[in-house]
Structure formats: C-alpha cells, structure tokens
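To start, I am sharing the structure in question, which I have written as structure tokens.
Missing here: one protein chain of the complex. Every other protein chain is in place.
Up next, subunit A:
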Amino acid sequence: MATSRDVGRRSLLKAAGGSLAALGVAGTAAACGGSGSGSGGTVTIRYAWWGAEDRAKRINKSIALFEKKHPKIKVKTDFQPYLDFWKKFNTQASGGNAPDVFQNAIGFLRKYDARNVLLDLTAQAKAGELRTEGFRAGLEKFGEVDGKLLGVPVGSNSMALVIDKKVHDKAGISPELGWTWDDYYKSLRRIRDTQKTAGNGGMHGIMYLYDPYLRQQGKAFFTEKGLGFTESDLVEWWEEGLAGVKSGLFADPKKVNQIKPKSPTADGLAAGEFTWDNFAVRYTAEGDSAYDLAPIPTSDGKKTGQYLGSLMLSGYKRTQHPKEVATFIDFMVHDPEVARIMGYDRGVPATTAQYEAYEPDKDKDPVLKKVNTSIAAYEDSLVEAKVLGPITPHPEGADVVEAAFLRINEEMALGKRSVKDAVKQFFTESKTALGG
C-alpha cells in the first residue's frame, strides 16, 4: 500500500514540479518579452499616449506607415484616458519600465525632468536623427527646459470660448476679438433673459482661463516657483463666480456635475464654455446644435493674455533605443502624410510641413471640415492680432494645484464653502503641492 501511494505521490510531485517549472519559464519569458530588442536586427519601441478610440485609429494608421518606411523598427502602442494615463505612467516609470516614447504636455516637463524621467533629445538632434527646424510660431522652444530638449511639439492649441451658435444668433450676439469682460457679462445676461438658459457652463474653476485673465492684468497663475496672485485676487474672482451661479448666468453646478463626462454646452445646460480650441470637434459629436469658436474677452480691449499650448512627444531617459525614439518622433512631427491622417486631432500641426499638408477645407468628413476650418481661422486670427505671448511656466506640483482649483471652486459654487474659506483652503493646499 505504501509503495503504490508513494508512486502516486511521486509522479504527482513530478507533475506539479514540472508544471511549476513551466510556469516559471513562461513567466520569465513573458516578463522579458516586453523589453524591446528583438531578433534579426529589428527594434521594438513602446509608444503610449492618452486619448480615445478616434485618436487610436489615426495613430495606428500613422504607425503602419512608419513601419513601412522603417522596416527595422516596430512600434507597440498603449493608450488610456487622460487621468488613467498618468497613473499608469507613474507606476511604470517608478518601476523603471516607462514606454520609450510617450505623449506629453508642456505642464509636465519640469515635473518629470525633476524626477529624471525625460530623455534629453539634444544629442539626437545634433546627430541629425531629429530635425528641430521648420516649426511654426516659435514652437520649437516649447520643449526646452534649462537648455535641454525634453519634448517635441506635435501641435498647438489655445483657449477659446466655444459657443452654441443657434442660441447666440437668436439672442443677437456676435462676439468679436477685443471684446471686454463687461461685454461678455452683458451677453450672458441677455442670453439668460431672452433665451431662458445659462450663458456659460461655469468658468471660475478653470486654471487655464484664470491664467489669461490674470495675464491681462500683468500677473499670472504660476511663477517659476509658486502662485502668481494673491488671496484677494482670488476672492474677487470667485465672488464674481458665485454671484453668477446664483443669478443664473452660469449653469447649475449640481446639474453640470451629473452629466460628466459630457460637457454642459453639448448637453444644452449652457450656451457656451471656455476650453481648448482643438476640443471643438467633440461638441459637434456630443451635441445637436451648431457650435463655433469665439475669442477670450479682454480687460483693455486688446490683450487676451493668451498663449499657445501644445501636445508633445517625449522620450524616456532609460530607453534602450534613443536613436529609434528620435527617428519616430521626427516622423510623427514632420511627415506630411501623418498630418493628413491625424488632422487637427493633436491641435494645429506644429511644423510648417505638416501645417501645409493638411488643408481643413478639403477634409472629406463634412463635420471635420467645418470644425477644423474654424479652428484654423481662430488660431490665424490670434496670430494676426499678435495677442499670443509666451506660455506661463508650470512649476512642479502645478497639476495638483490645477485639480485643487477646480475642486474647491466646485465646493464653493455648490454652497459648501464660503468664498473666503474656499480661498483659504486653496492657498493651503497649493502651498503643500508646490513644496512650501
């Protein structure tokens, strides 16, 4: 009896050991599979970005083209929505396993440079793998931090007022570049009184709007190290916001909250809102009215306090393949065919080659044709009017401050905090986030 049991157990053990070993081998193989260099001289690089399905389709098409032109480089992609993207990225980067190339934005350059994550592309540019000329509107400077080239702009965007064209036409309002905040509030009152709807979905928690507003007064949201405004500035701004919510100029924050992630303008809760101009296409997709871009109101009839923002491509400092990374970035930024595939998805293309390659009024998609033509017209008008200045710096922790600004404004608008209390809370949290 003992022998038969032993045999049974031994063979069982063997089987168990064998399968464990198999698991182990499979495990290591899987773990190693992710790390780039393949056989036969081809190199695999990983490219991660944030966005949605539509961007994914365009990017995959661009990559197919890239792989055809560079048969020795394979590109593996990965994408998430914006907030999830950074969570995943942080985790990967802290484990020394960040993607070789990734989408980036100007607000994150200093933050990730301080954490030793960003590849300085200067050497690759000098070696001729990456062209740094041929950019529009001084955009090539956007990726430079302390003499290092940490990102390459792929497109430019700017803040704008997206308006529900039908409501504005009915109310008889046509915004023009150079209109003032007084004009704007007058238009909000007219929309409320004649169209029985809020004129704006709520604007006092948007850092990228308060920033140009402050810049109109010679201040800014951030300085190199901290906040560029005082508590009394913010008290004034938020008191105006709270009064607007109470009097119905701005949409009910409770309702706005519940339709997320849809926007209040697309949902019909409001007749307009401030946002980035390259988001304009989503309104046409989400809502059933007609939408247009209007300029940012001014304080003195001239300055809008605006600047161009930009999406970028950055490399990972510890990548095994800096040369291939540079080749890929160069392709995505300069290749005219890519511009025709991507359209204005990443903003108005950053290089003249790509800018000229895609003509929005010739887009086959009627919606994109309309939206992108108006984006191009909007950015052209900004350049012509010479209202664009250099972008406000973003110190490390700026992203946390931006989120706190949005959240605390909402608490105030919902009546959970007095304006004074909200301002105090915001300054306390900012101090922690910006490191004292």
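Just a few scattered comments:
Methods note: a residue touches a chain if its C-beta (ideal position, glycine included) is under 8 Å from a C-beta of that chain, and two chains touch if they have at least 3 such contacts; residues count from 1.
Throughout what follows, contacts and distances are computed from a predicted model.
One subunit of the complex is not drawn; among "Hydantoinase B/oxoprolinase family protein", "Coenzyme F420-reducing hydrogenase gamma subunit", "Sugar ABC transporter permease" or "Heme exporter protein C", its UniProt record names it "Sugar ABC transporter permease".
Here the missing chain is touched by one residue of A:Asp164, A:Glu379 or A:Glu410, and it is A:Glu410.
The chain omitted from view is touched by exactly one of A:Ser94, A:Ser174, A:Gln217 or A:Ser247, namely A:Ser94. Set against the missing chain, the residues A:Lys186, A:Lys254, A:Lys302 or A:Lys420 yield one that touches it, A:Lys254.
Per the touch definition above, the residue from A:Leu65, A:Val235, A:Ala290 or A:Val400 contacting the chain not shown is A:Val400. Think of the hidden chain as still there; on subunit A it touches residues 9, 13, 16-17, 20, 83, 87, 90-91, 93-94, 115-117, 205, 252-261, 400, 403, 406-407, 410-411, 414, 416-417, 425, 432-433.
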